[in-house]
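Single-structure report; data block below.
Omission of a single protein chain aside, the complex is shown with its protein chains in their original locations.
For subunit A:
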Amino acid sequence: MTASSAPAIETSGLVKVFGATRAVDGIDLTVPEAAVYGILGPNGAGKTTFVRMLATLLRPDGGHGTVFGRDIVGEAALVRKQVSLTGQYASIDEDLTGTENLVLLGRLLGHGKSAAQRRAGELLDAFGLAAAADRQVKHYSGGMRRRIDIAASIISTPRLLFLDEPTTGLDPRSRNQVWDIVRVIVAQGTTVLLTTQYLDEADHLAGRIAVIDHGTVIAEGTPGELKASVGAGSVRVRLRSGEQRVQAERVLAAELGTEVQFDADPVALTARIAGGESGRGAAEHASRALARLAQDGITVDDFSLGQPSLDEVFLALTDRKGNRA
């Protein structure tokens, strides 16, 4: 079991119980190296508890897990050498300045005094925080806090970076900055385990996603696979003339056998495509429906094929689980 060939994270039957709550209730997961792996779930799904166990902050009550082949309980010290954590709540000392925080952590990682200071300066520059370097972190904006927090996690480049809800509460511009940072870090070969309750965030960043609810994984795969597993897509059609909209609705409903909705735009309508096994099936359905419109003399100005959003995937998955329970 050499550390280099092992996956970044491997867990089997991981359990954490708080009183009567099974916060994490048997999670089996394999996270490959050098990519962003998304953990998606609503508040209270067990995402943070899962991450805290992997980061050696909590001791599991059952099952086991490894990080690069090192056991998170028995070899916790070796795990800590390879990971960094940016927690859900600022994992930075708010009473200290930006520079002091980074120098403190640099020293704790083993840098000498001058090396730690140089490293702090480099990171503050690169993260656009140079002007705020000597200000206490408690006076930083939300976006700046997130950036200094991530900067603190990459003083030494970790092999695995935990980002626990890195963009919760950020404005869109700050959120995009965090996304850019994550992409750069991953491009350099670091594995990122990202938890989020934002589906578009997982869709934008993550190569694979595990959907967690009530402490268990309810779905796992690439964003595309997850969408395909739900099977629904949609075709949106813009007609030349709004007068043909009712006729077009009838044609699409007959051809696709699903509900058709009028859009707010008076010449547009959207039809859902019923569950095919793959994305290509949905495209075939749509092109046949478009051909029928042309045969019936309905002029289509424009059309677009929509994949189901992760929101739909998530709601479909949690509903299914809810019905079963």
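Observations
Going forward, contacts are C-beta pairs under 8 Å (C-beta built on N, C-alpha and C of every residue); 3 or more make two chains touch, one makes a residue touch a chain; residues count from 1.
Here is the rule we go by: contacts and distances are computed from a predicted model.
One chain of this complex is left out of the view, and of "Amino acid/amide ABC transporter membrane protein 1 (HAAT family)", "Aspartyl/glutamyl-tRNA(Asn/Gln) amidotransferase subunit C", "Transport permease protein" or "GDYXXLXY domain-containing protein", the protein name its UniProt record gives is "Transport permease protein".
Only one residue in the set A:Ser156, A:Thr222, A:Ser241 or A:Ser304 touches the chain that does not appear here, and it is A:Ser156. The missing chain, though absent from the display, is touched by one residue of A:Ala34, A:Leu104 or A:Ala283; that residue is A:Leu104. When the whole complex is considered, the residue among A:Glu122, A:Asp263 or A:Asp301 that touches the unshown chain is A:Glu122. In the full complex, subunit A touches the omitted chain through residues 52, 55-57, 59, 77, 80-81, 83-85, 87-96, 100, 104-105, 107-111, 115, 119, 122-123, 125-132, 135-136, 140-141, 143-144, 147, 152, 154-157, 177, 180-181, 184-185, 187-188.
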